[in-house]
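Only a single protein chain was left out; the remaining protein chains are all shown in position.
Should a chain be cited, it is by its letter among A and B, assigned in written order, with residues numbered from 1 in that chain.
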Amino acid sequence: MKQKQIGIRTILLLILIAVLALVPLWIKTPYILGIFVTTFYIACGTIAWSILGGLTGQTSLGHAGFMGLGAYITALLTTKAGVSPWICMLIAFLAVGLIAGILMAPCFVLSGAYFSLVTIAFSEAFRNLFINWEYAGSGQGILIPIKKGFWQMRWVSKIPYYYISFFMVIIFFIILRSIDHSKLGFALKTIREDEDTAKAIGINPFRYKFIATFLSAGLIAVVGVFYANYIGYINSDIMDHSYSLNYVMPAIIGGVGNIAGPLLGSAILTPLSEFLSANLSSVANGLNLIVYAAIVIVVILFQPNGIMGWFVHSRFKKNVNKKLDAVDRKLFKMKQAECEE
Amino acid sequence: MDVGILVQALVNGIMIGGIYAMVGMSLNMIFGVMKITNFCQGEIVMVSMYITYLLYTYLGLDPFLAIPLVALIMFAFGAMLQSLLINRSIKEDGDQNVLFLTCCLGIFLTNTALLLFSSNYRTVESIFSNQVMKVFGMNISLPRFVSFLLLCLATVLIFLMLKHTKLGKQIRATSQNPTGAQVTGIKTKFIYTCTYGIGAAIAGIAGACLMSFYYVYPSVGNVYGTRSFIVVTMGGLGNVWGAFSGGFVLGILETVGSTIVGAAFKDTLVFVVFILILVIKENLNIKRKRG
Partner (left out) sequence: MANILEIQNLSKNFQGLKAVSNVSFTVSENSITGIIGSNGAGKTTVFNMISGVLIPSEGTITYCGNNITGTKAHKYSGLGIARTFQIMKPLRNMTVLENVLSGAMFGRKRISNTKEAREYALEILKFTDLYDKKDMYPKEMGTPFKKRLEVARALATNPRLLLLDEVMAGLNPTETDEAIELFLKINNEGITILLIEHVMRAVANLCEKVVVMHHGEKVSEGTPGEVMNDPYVIEIYLGKEEQ
């Protein structure tokens, strides 16, 4: 057995985290920081989506609905009852997770496109309800006034949001990774590949789909809480099913079913889309999304498994691994030498 | 509740149901033959509405007269989409790929429309515009009524085409067993392209009719995309008659439902009924299979 040791991979990862953590020291432009924050929360949303869509293979196209529910929970609780957004995160996670799990439970028997349709129907139904719910601001939405302070999660500066969202990405990724490696992850992946086989080896699909839905919807509701406090204003438009695709497309680009896919995909797509919308939408309205969709279409056509899907089976990965291993060996030797001294 | 209002709602429901049925049928045609769920059907309707609009503004063609031309253009458009894009992404394992592709195509088309036509609502005048027919005290908008008749006619024609023409027979054969069809010498790829084209053309007819009494804007497809799925799942995917009747059920549900629960919550009602039907159907199906 290989012994666990701090290798070059861990070091590289730590360097990346450190660099990202120090970014706000160099970059003070709110616009660029904003791009980072958007990338982070889209990455969180994509990770949340991929628990259900990637690991379990149940393609949800209605996650904007669950995110919207989370956003509304914090908007209502903070403005009407003065509850701290931090507590709202917990409430949203549990409440939306349960709501989604219970509402979707009867739909777990549906497969493929039918399941996707049901998720669209749910998010559109939520949207319709919130448009007409006067207490929640109807069509006008809810404005969350700025009350400074850590407890209120409202700042004028973008730097605190940068760190919160960055921290969320790390937590979300750790959650996804540990699910992937756990027994739960194996159950979900087996269900994704073949439900009959899953049953034959003793996996209860209903139970595990419920868990996956709970986690997935609950986590994206947390993203919703963050979003509402970051933007400071929400309305029912955020539940529109076209918004759901914001959390699906990065996963497609990165590779559905691979845990690094959502991160990679959003790291590529979100800055790109922000750049395009800043530079193209002023020239020609809609052009940014045309380019965006065209890129995704090209990836789907020529690399249907996404970047990670290609990478896992590629020779490139073998070469990278070889080089990293070589560095590892050198490092390890150095350490041994140190020990011997 | 006044019976008169309900009956009026019922009639309106049947009129709008005709459009839903038509879009549903186009979706069903594609699903029935290729077994793919086309998530950009609504956007195809949107494209055909803009084509009708363009024909009207530049050539002065009445939307009703433009129908054959729109259908033809949409056929070419659909055939092109299928052969260039969709055909490449059909894989053996799962339909996730096509689902993603058609979703992205939807975004692409919507935003192309936004780029070309901006987000303004646009309307077209037809010979029947703003005319109302009074039958038994009910008001029936004439363009809707004419559209309804045209849609029924188109449906009958499609049926005859599927039953009696060579192409129709080949399409039916391919839908039942692609491999078998291929063995008998049918070019299945060509048939797929034709089917998608015909699907788009049917959606085009619906779009042109819709244009005669409704307005067009880039995201109009969202409404008809989701609606067409509801129609099709109510009637059963792959079942053309099912889609036809599903369309009317949805139309009636919408109009009658909105007079009962209020227009604001009409959508919620529709979606909840849709989810219920889907879940109940699937459970019955499982029960029947398992014994």
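The working rule: contacts are C-beta pairs under 8 Å (C-beta built on N, C-alpha and C of every residue); 3 or more make two chains touch, one makes a residue touch a chain.
All values reported here derive from a predicted model rather than from experimental measurement.
Interface note for the absent chain: among A:I47, A:I164 or A:A187, the touching residue is A:A187. Note that of A:L25, A:A81, A:V156 or A:I201, the residue touching the chain absent from this view is A:I201. Against the chain not displayed here, chain B makes contact via residues 93, 288-291. Contacts to the hidden chain, counted on chain A, fall at residues 181-183, 186-187, 189-190, 192-194, 196-205, 257.
As a working rule, only the chains that are shown with their structure count from here on.
For the pair chain A and chain B, the distance between C-alpha centroids works out to 34 Å. Here chain B touches chain A in the complex through residues 37, 85, 88-89, 91, 94-97, 99-101, 103-105, 107-108, 110-115, 118-119, 218-219, 222, 226, 229-230, 233, 264-265, 267-268, 271-272, 274-275, 278-279, 282-283, 286, going by the rule given at the top.
Of all residues in chain A, those touching chain B in their complex are 57, 59, 61, 106-107, 109-110, 112-114, 116-118, 120-122, 124-125, 128-129, 131-132, 241-242, 245, 248-249, 252, 256, 284-287, 289-290, 292-294, 296-297, 300-301, 304.
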